[in-house]
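What follows is a structure written as structure tokens; I'll ask about it next.
The other protein chains are all here in position, but one chain of the complex has been omitted.
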Amino acid sequence: MSGAARDVPAGALATARAVRSGEVRAHQVSEAALARIAEFEGGLHCFNTVTADAALAAADAVDAAVAAGRDPGPLAGVPIALKDNLCTRGVATTAGSRILEGWLPPYDATVVRSVVAAGAVVVGKTNLDEFAMGSSTENSAFGPTRNPWDPGRVPGGSSGGSAAAVAAGLVPLALGSDTGGSVRQPASLCGVVGMKPTYGLVSRYGLIAFASSLDQIGPFAATVADAAALLDVIAGHDPADSTSLAVGFEPVSPRLDDGVAGMRVGVISDFLADASPSCVAAVRGAADVLGRAGAVVEEVAIPALMLGLSAYYLVAPAEASSNLARYDGVRYGLRVDGPDVTQMNGRTRSAGFGPEVKRRIMLGTYVLSAGYYDAYYGQAQRVRTLVARGFGDAYERFDVLVGPTSPTVAFEIGAKATDPLAMYLSDLYTIPTNLAGHPAVSVPFSLSEGLPVGVQVLAPALGEGAMFRAATVVERGADPQARGPIEPRAAKVAR
Amino acid sequence: MPAVTESFSRDDVVYVARLARLDLEPGEVDLYAAQLASILDHVAAVTGLDTTDVPPTAHPLELENVLRPDTPGMTLDRDEVLAQAPLAESGRFRVPPILGEAP
Partner (left out) sequence: MTADSSPGAGWEIVVGLEVHCELSTATKLFCSCPNAFGAEPNTNVCPVCLGLPGSLPVLNARAVEFAIAIGSALGSSVEASVFHRKNYFYPDMPKDYQISQYDAPINVGGRVELADGSVVGIVRAHIEEDTGKTTHVGGGGRIHDADYSLVDYNRAGVPLVEIVSEPDIRSAEQARSYVNELRAILVATGASDGRMEEGSLRVDANISVRRAGDAEYGTRCEVKNLNSLRSLGRAVDYEAARQIAVLESGGRVVQETRHWNEDEGLTSPLRSKEEAYDYRYFTEPDLVPLAPPAAEIAAVAAGLGPLPAARRHRVADLVAADGSPAPVDQLTTVVGLGLDDLVRGAADHGADPRLALARAANEAANRPDDARALSPVAFAALVKLESAGKLSATQSKTVLAAMLEGGGEPAEIAARLGFETLGDAATEAAIDAVLAAHPVEWARYEQGDAKIAQFLLGEVMRATRGRANGKAVAASLEARRRN
């Protein structure tokens, strides 16, 4: 770590403890984070917007609360980065798209209010694939984000900026969104913890929608404990979100160390078939760790899960095609003028959307169109039920499942950009959990030729408790070199 | 259910682009048609699956009857809203001529 950060404790929980006790001032913590961002951001492009002044002001407010004896919140003074598809009032929110360039939301997303109320300090908005559509952050209209482990490689996507910011030690916490793996996959490629909650556990109000029945906001952190702490802050019922679960949520943090004795763990054999050898080895390694800690580990085949990719690439674009219709140049964002409103719409959307977004809008429009609805969209919704049933049967026999997060380690920037299908395959192992609405987490486990490999732990709906307990054990048995935060690496070879 | 075998044709691209208000250059139409056909071929495998008696999942949750009371709440400040408008006039959003009625 650079000299300026040496007095600042690493990690969110340690930072919050130190700020709450008065041992460290939130102002100093934020200063250090902003300094680190200033040093490394040029080479990484994690952020679309850095809110330095606002961050310092917020940090000062935390310090004032501590000084006045008021409770500053469980994440007091912890710098946090927010994916740029989370609405922040008065702060640019682009969704990685030209069509929202310069747009200032007049309201905050519910999760933003939650983290601020918990005392966290928002330092900026992170880069993403445009409208969260992608697995590499190369689809951002503002340029790609680079993987801190190798700047010639992608950080994953779509929440690449958030994952990289945590991996590079710029911030201890970040929020991303996960529709088909967009938190877990970049977490795996960047050697950090990234988690998708049960659908409905975290409010979507203020999350710029991609696919409404699949989207969930999820935490990034360097450790399982920090990620759990952030989840505990953002989880809970929100009356502004009709799909928000009203059941009482039990915080997961207090029981992280309860262990896995007797826990039934299923290794998803279908996922091992096409993953790279290092990813397979990581899964087997994690399974061993769990077994040695007292879990009962077995392989399980869930063939229905392999239908997930196809169903996803029918359902998600369909919902997206409708969710993105509102970007029409009328009320906000980009407008390219035209002689009539229809032409204005067409020119605006053509100029404002990138190719991947256009592909998905067209695909989605097609599968919903008259004559094709039943065969494609209707069928995909039924396949979704098959996936959920596959999981359901497995969860009769197992408490959690494990598998690879991503089929590969981080690939080179540009390697898959011209082949949409190849890019889609990155999400093969993460998509099924979105279709079923279940939680899952990626935990950094090992290195393959210097690049991090994450292992995925999956659980049934509202199974975050067991999931996090298993993740804690996996983390304990993982290679400590395989996780962030790291000093961002220089380019390996001149290209 | 028999598998759907039509692919994504050029005409399909033109049709959906119009529905979705995306202006495409002629060259783009062919490029997207090829890409979309390839994607559709891959995902179309689901169309041939037997899903008799399998109900669709519209929501992962089993929620119903989520309602709110009929009580007025906060509205936005009009100036803040119109400040973000590409073009505004007399407190309203201004748009180029609308040529027809709503469909």
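Miscellaneous remarks
To keep things simple, chains are lettered A and B as they appear, and every chain counts its residues starting from 1.
Definition applied: a residue touches a chain if its C-beta (ideal position, glycine included) is under 8 Å from a C-beta of that chain, and two chains touch if they have at least 3 such contacts.
Keep in mind the model is a prediction, meaning the values are calculated, not measured.
Hidden chain, full complex: it touches shown chains A, B.
Of the listed positions A:207, A:225, A:388 or A:471, the one in contact with the omitted chain in the full complex is A:207. When the omitted chain is restored, the residue from A:115, A:252, A:280 or A:330 that touches it is A:330. Which of A:114, A:253, A:278 or A:365 touches the hidden chain is settled by the complete complex: it is A:365.
For the chain missing from the display, the contacting residue among A:38, A:64 or A:240 is A:240, taking the whole complex into account. In the full complex, chain A touches the omitted chain through residues 85-87, 93, 95, 100, 103, 105-107, 109, 204-209, 211-213, 239-243, 318-319, 321-322, 325-326, 328, 330-332, 341-342, 345, 365, 368-370, 373, 377.
Remark: the residues of chain B touching the chain excluded from display are 19, 21, 58-59, 61, 63-76, 78, 81-82, 89-103.
Criterion: only the chains that are shown with their structure count from here on.
Interface residues of chain B facing chain A in the complex, by the touch rule stated above, are 1, 4, 8, 12-13, 15-17, 19-24, 32, 35-36, 38-40, 42-47, 49, 51, 54-61, 63, 66, 68, 76-77, 80-81, 83-87, 93, 95-99.
Residues 103-104, 106-107, 199-200, 213, 239, 242-243, 245-246, 307, 309-311, 313-314, 321, 325, 328-335, 337-347, 349-350, 353, 358-359, 361-363, 365-366, 369, 372, 375-376, 378-386, 388, 420-421, 424, 435-437, 461 of chain A touch chain B in their complex.
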